[in-house]
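Up next is chain A:
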Amino acid sequence: MSKRIDAIDLNVYYGKFRAVADVDITIEPKSVTAFIGPSGCGKTTFLRTLNRMHEVLPGAHVEGKLLLDGDDIYAPGVDPVAVRSNVGMVFQRPNPFPTMTIRENVLAGLKLNGQRISKGDADAVVEKSLRGANLWQEVKDRLEKPGSGLSGGQQQRLCIARTIAVEPEVILMDEPCSALDPISTLAVEDLISELKEQYTVVIVTHNMQQAARVSDKTAFFNIAGTGKPGKLIEYAETSQIFNNPQEKSTEDYVSGRFG
Partner candidate 1 sequence: MTTNVKTDLENKGRSRLTVGQKPRWTWAACLAGSAVVAAAVLALIGFNVAGWAVLTAVLYVASMYVSTVVLENRRKATNGLWTNLVFGAFVIALLPLVSVLWTVLSIGLPGLLAPGFLASDMLGITGAVDQQSVNEGTSVLGGVAHALVGSLLITIGATVISVPIGLLTSIYLVEYSRGGFFSKAITFFVDVMTGIPSIVAGLFAAGLMMTLVGPGTNVMGFSAVLALSVLMIPVVVRSTEEMLRVVPNELREASYALGVRKWRTILRVVIPTSISGIASGVTLAIARVIGETAPILVTAGVAIQTNWNLFQDWMMSLPVYIYRQMMFPTAPSAPDASEQRAWAAALVLIIIVMLLNLLARFIAKAFAPKKSGR
Partner candidate 2 sequence: LTACGGSNNPTAGGSETAGGGGELSGTISGGGASSQEAAMTAWVDGFRSVQSGATVQYNPVGSGSGREGFLAGQYVFAGSDAAMDAEELESSKDQCGPDGAFHIPGYISPVAVAFNLEGVDTLNLDAKTIAAIFTGEITNWNDEAIAAQNDGVELPDTPITVVHRADSSGTTENFTDYLAAAAADTWTYGVVEDWPEEIVAENAQGTQGVVGQVTATDGAITYSDASAVGDLGTVAVKVGEEYVPYSAEAASKAVENANSVEGAAENDMAVELDRETTAAGTYPIVLVSYHIYCNEYADQETADLVKAFAEYVVSEDGQSTAEASAGNAPISEALREQALESISGIGVQG
């Protein structure tokens, strides 16, 4: 089951500093949306408000509404835990649990639900998730080794596997491929395309080609200068953003020769 996301007049703060201003955006279910923009423009910050991870930082708060299928996730009485189990997240830096084995890492989210799963089912989930993250071949013989012994790229794919394993309704990815080699990147991109059959996917990337390849819609964020808040400049079909942007700054940004 996928979900629609609507941000209404969303402002995101670190203490008194407004990092992201006045975002209005609607993310359709069963689609892939890419956030692009220069460093520091608030992509990560905004992404983290979508599953209430933002408020984990001291002093960080949000103003405005954020609807998940019409339900305001910032409404009083809403349990952030419920939000986060619906909205999974893959971070920019790989962060497997260092005290857990690879297998335990994959199952970490499932175990939370307290449901007892049989060893067979668990094995199936582990294999499916690791295959999905294109890591199965590399680690299948050392599932009981600590997850922190893997290379950076392997660790990141492990984190993706861990997130897939809980089958959330929305998956947020913050530059998930920035540490991956092309083969893994391809696998992850394929995975994203598969995922959107069922899930809503939001991805932050610095890689224009990647945005162009995987996303249905693209949102361009920009920042006027240091200390200014980041803003959503343009949000449209990916093809339009890349081929026929309405805003000058979007055009400047995407027409760079960068890969």
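The set was built so that all candidates are chains of the complex that A comes from, given by their letters.
The rule we apply is simple: a contact is a pair of C-beta atoms (placed from the backbone, for glycine too) under 8 Å apart; a residue touches a chain by one contact, two chains touch by 3 or more; residues count from 1.
Quantities reported herein were computed from a predicted structural model and do not represent experimental measurements.
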| item | value |
| --- | --- |
| Chain touching chain A (counting every copy) in this complex, out of 1 or 2 | 1 |
| Candidate 1 partner contacts - residues on chain A that touch it in the complex | 6, 8-9, 24, 57-58, 60, 65, 67-73, 75, 77-79, 81-83, 112-114 |
